[in-house]
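The complex appears here without one of its protein chains, the remainder shown in place.
For clarity, chains are labelled A and B in written order, and residue numbers in each chain start from 1.
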Amino acid sequence: MKNIIRDSVAGFKTLVVGMRVTIDQFFRRPVTVHYPHEALKMPDRYRGHIELVRDPETGKSLCIACKSCEKACPSDCIFVDGLKREGEKRKSATEFTLDFTKCSLCGACVEVCPTDALRFTKSYNLASTQKQSYFFDLMKRMEEQKK
Amino acid sequence: MSGAPLNLTKGPDETFILNLGPQHPATHGVLRIKLTMDGEYVVRAEPVPGYIHRMHEKMGENRTWNQYLPNPSRVDYLSAMAYSHAHVAVAERAAGLEVPPRAEYIRVIVCELNRVSSHLVWLGAFLLDLGGFTPLLYAFDDREMILDLLEGITGSRLTYCYHRFGGVCNDVDDTFVRGTKAFVEHMRPRMKLYRDLVTDNIILRKRLTDIGHISADTCRRYGATGPVIRGSGVPYDVRRNEPYSAYPEFDFDIPVFPEGDCMARYLVRMEEIVQSLRIVEQAIGRLPDGPHIAPKVPKIMKVPPGDYFFATEAARGRFAIRAVSDGKEIPYRIKLRAPSFSNLSLFEEASQGMMLPDALALLGSLDLVIPDIDR
Partner (left out) sequence: MSFLEIEPFRIALYVVGALAFVGANAAYLVWVERKAAGRFQRRAGPTEVGPAGLLQPVADAIKLMSKQIIVPPGSDALLFRIAPVMVMAPALMCFATIPFSDSIVARNIDVGLLMIFAFGSINVMAVMLGGWASRNKYAIISAARVVSQNVAYEIPMLLTVITMLMVAGTLNLHEIVKQQEAGFWAWNIFRLGTNPLMPVTFVIFFTCMLAETNRAPFDMAEAESELVAGAYTEYSGMGFGVFFMGEYANIVIGCAVATVLFLGGWGSPVGFLPGVWWFLAKMYFLIFTVIWIRWTFPRTQFYGLLNLSWKILIPFSLATLVLTSIVMKIPRMF
């Protein structure tokens, strides 16, 4: 009998303690961020999809079409084509496409590139209703960025 | 009083089949459990996995060692670090690659942070199974800090792909070191909040104590590991029993509770968060200088022929990779030993005769990650 009363009182006390915890949180400021009205800044190393880096001097892509990234990619999402233009020492890329539907954002391509011609973007709002919108033409993207 | 085992000798016509899943709030993913029920009592619970099988083992056999790097973290997305660690470590062991001490320390830190975040998700999800919604949000609030820290150094929030053969891909910076110290400081008082709100709560105690008993013997027979076996009184932890990486250099306890009920498993995990914080604090305090990746790592990893094995302690138990190499760029065979699979397999035996809510509490206390079961 005494035990039951003692246990009931002790149990009731734990309930009161729990309620004190939540009411304490009730009067604190919410911790959430109201996306999309406000958004957090992506950290520097954030891995979005890749894009080509432009040579600051020539304004052209740094890519030498060596196809290392194409080979390194575990998901087969990169296609590179290039040719050696006259008067240039190295090959340069003519076509560079990314099939983002398959990309796992692993970073293998960026790490393997000998000329640092690839980098991650910070874009993450990529919703679309069409599959085609994820086949990125990275050459075109780079050209557009110039403007 | 608890879900007292009931007389199961009733005729089969008295029972009915209840399909729990593949979409059900309590299975946290696409696990299906075929329950044979007698009223509210479970007569037989037959797990039907396979709904999210993604052939991770087979994928290991058709891509190079390097190309497999993103895969392990996707097997169990909640403790990705330990999985990646096992993968790079098996190759390092095979190729005899020396890992710089700084890299080992970083690996330990990120792995333990990852364990804390995984346990926090479990805490929230488990309480959700038990009908308490609010602790989930508090746990996610804390977990958010870990994800921010890890995102800062790895660039991702869940499937990190941070480990590389011979080290890790990015060095940690000051922000991370400061942030981690701040997190440890922040997390300690939060444990008191969880104790007040959840652990000591009489309703929770009544729901978990003496429910879902699993004996040490059952754990051994089914190969259960991690908090499940430690909640049954067996002090088995890969970090202690097969020490790897820098773990022997740290001072930490392996929490063991002998009761074998849901409460024991609950307490093991809560205590593990505290211990992980201890490890993180020690590691970040004496982080050695030096490179974060071994200087001479071949661009394309090649492994001498042989049969290799490496196990790590993931948040859910022992994760191991067995890799068979024939000396080519591509492994001959990759076998993943996933803890959730073994932990799930004892469910059928352990849940017999329980009431439905208790069986779900037991399921929650096993802390299953469904992709980890199916691989």
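Definition applied: a contact is a pair of C-beta atoms (placed from the backbone, for glycine too) under 8 Å apart; a residue touches a chain by one contact, two chains touch by 3 or more.
Treat the numbers as computed from the prediction; the structure is a model and nothing was measured.
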**Request:** Could you tell me which of B:P25, B:P235 or B:G290 touches the chain that is not displayed?
**Result:** B:P25
**Asked** Looking at B:T180, B:N201, B:Q282 or B:T312, which makes contact with the chain not pictured?
**Response** B:N201
**Asked** Taking the full complex into account, what residues of chain B touch the chain not shown?
**Response** 1-3, 16, 18, 24-26, 37, 39-40, 127-134, 137-138, 141, 197-198, 201, 203-204, 206-207, 211, 355-358, 360-361
**Absent-chain interface as seen on chain A, which is shown** = 4, 8, 12, 15, 18-19, 21-23, 25-32, 34
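Throughout what follows, only the chains that are shown with their structure count from here on.
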**Prompt:** Roughly how far is chain A from chain B, going centre to centre by Cα mean, in whole Å?
**Reply:** 25
**Message:** Touching residues of chain A toward chain B in the complex: what are they?
**Reply:** 10-12, 14-15, 17-18, 20-22, 25, 31, 43-47, 72-74, 104-108, 111-112, 120
**Complete:** The residues of chain B that touch chain A in their complex are 63, 66-71, 74, 134, 138, 141, 144, 148, 151-156, 159, 161, 169-170, 193, 196-198, 200-203, 299
